[in-house]
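Of the protein chains in this complex, all but one are displayed in their positions.
== chain A ==
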Amino acid sequence: MAVVRAVGQINNLLCWPSLLIIIVSLHQARTHVSYELKDDVAVVRLHDPTAKVNTLSSQMQSDLKEVMGEIWSNKSVKSAVFISSKPGCFIAGADINMIQSCQSSEEAARLSQEGQKMFEQIEKSPIPIVAAIHGSCLGGGLEFAIACQYRIATRSKKTVLGTPEVMLGLLPGAGGTQRLPKMVGLPDAFDMMLTGRRIRADKAKKMGLVNQLVDPLGPGLKPAEERTIEYLEEIAVGVAKGISNKKVPLTKEKSLKEKLQDKLMDLAPVRKKIFKTVSEKAQNQSKGFYPAPAKIIECVQTGLEQGREAGYLAESENFGKLAMSPESKSLIGVYHGQMACRKNHFGSQRRKADGNGLAQVSIDKGLTTILKDTDVESISRGQEHIYTSLDNKVKRKFMTSFERDVIMSNLSVQLDYSGFESADMVIEAVVEDMDIKHQVLKEVEAVIPPHCIFATNTSALPVTEIAAASKRPEKVIGMHYFSPVDKMQLLEIVTTDKTSQDTIASAFSLGVKQGKTVIVVKVSVTLKCYFDHYLGYHVFLFNAYGSRYGESDTRLLETLLERGFKGRKSGKGFFLYEKGKNYKNDIYWFHRLISRVVNESLLCLQEGVLRNPVEGDIGAIFGFGYPPSIGGPFRFVDTFGAERLVSIMRKYEEVYGAPFTPCQLLLDHAKDPSKKFYK
């Protein structure tokens, strides 16, 4: 079979002997993109051998240009199919490093222009191009796909489409702001670009983002995934032939409703109204801290009102500006940090978990879980809570009722300790009372096997003290989840001096399995900062952390009240609320609050509570809501300047004393400006 195919190909090539030579000579340099001819269809395969996912790296782009050049100059090729040979990924987006390495906004704008140019060529291709999408098709990948003439996607859970640029403080800079509104209409386009929402295949088809869906296949003569991609290719090749034979129409006949909608959108006042509403909403939600949404709206508006060229120009210029903005740099830093916190550096081990409200995030990962409580009412409530949230997924067609039932079957609910003898891990989440924690620890240790880990989901009590009651302190660890557990992505693993590496590894791998972003610390950092300093609220930690925190700053709240900063109703509080304007931080409060959080965070690193700045930033953002726009306390010091921060803190120190004394690490950084937490 292969022979026949090869012969066919050679036949094809023999007609153009000169071409044959070109292909052979160029083949070595091309590593990311390859193509083969299936009859008159060129099947272009994308595969970045250097990374886990395909990105629009410079190598990918140059390979693509080269391949497209060859295809376009080959008159026997009547259509083309783009497909990825990476399982689970079409193109995951632009190459972030490429954007990060830009030194000026002009340089970033040029990147955008190159993208625009390339995709415009694809859009104006003399032969129809079909994008065959399986897996993530995000950012630049989606812009690429919508430049093609036709899109086929697999109805797989892995297939998601979206423009997540806004989450990195950027905008779709390769023609996305111009093409997307035309393709799916203004409301949907804004929704996608301003929220960065990932869209599943079914929805994408309904929106008109993809033209055709292909069902994922089960195993046949090959593994399921492999065959699914092959099948997708077969269908795409068929469609490509159909388009070039004019058997498959490129555009769907629009329904009367759609036509009417389009007409309506074309009216200037309607459009104006939409832009106004969207702008207001974006302002409201970003509270003026993030510049990207406004720029996205601007690009779309420019394109619609002044034409493509102006739109492109606005897009690339704004892209350049955004790429250089501190907000974007911070957000990209957060993104990298998040990725880093999902890599287990402790080795991995499979464990089962027992636990409370965490049961849900465990059972849907296939972990057999026991939920133990003290009374029937609590148990029933717990079970109902889990069932309802799964059932909501069924209602939204995220899973079938059958999958829900199978997941629920992993959960067993009980009042006693039966079954604990075969548990691999127990996570307790009882009330924050040291006596009760100790009692539970003793009860549990009496029934669990020797290898079983005891994790405590404490937020305020020191794990070391809890572990003191244990017969086997090396198996005791803190796993601090944030409420609501199924929504909050941070997990803080709190270790003691006695916790073994093996225990940490197990807790970490469980956390990652539960879909969490995990940081490993010595003392619960997030809660400490949150209660003790962010609000100057010290009741919880008074006993726990000793004198330095004792004189915590209730004065902050008192001063706020004294000065009439009573929150929204008085028009000022932590924010200044002025009608029709963005929420603005009052710079005095901002510095007074942020300087302490930053100082405490640095102190944590200095004392070895935190292992590194990345985990510190991730913990701050996902744990207690540190603003991502300024990228976490450590990144803040880098961008704000340690020296500047120290001088501000000294002023506060004069008035409020010790809590504002800069820590040694901050002073070191202030002294030597070349010292940075992020290189």
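The rule we apply is simple: a contact is a pair of C-beta atoms (placed from the backbone, for glycine too) under 8 Å apart; a residue touches a chain by one contact, two chains touch by 3 or more; residues count from 1.
Please note the rule applied: contacts and distances are computed from a predicted model.
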Chain excluded from display, named as in UniProt, from "Glucosamine-6-phosphate isomerase", "Trifunctional enzyme subunit beta, mitochondrial", "AP-1 complex subunit gamma-1" or "GPI-anchor transamidase component GPAA1": "Trifunctional enzyme subunit beta, mitochondrial"
Touching residue (missing chain; options A:235, A:427 or A:493): A:235
From A:217, A:323, A:477 or A:504, residue that would touch the chain that is not displayed: A:217
For chain A, residues in touch with the removed chain: 1, 4-5, 8, 39, 212, 214-215, 217-224, 227, 231, 235, 238-239, 400-402
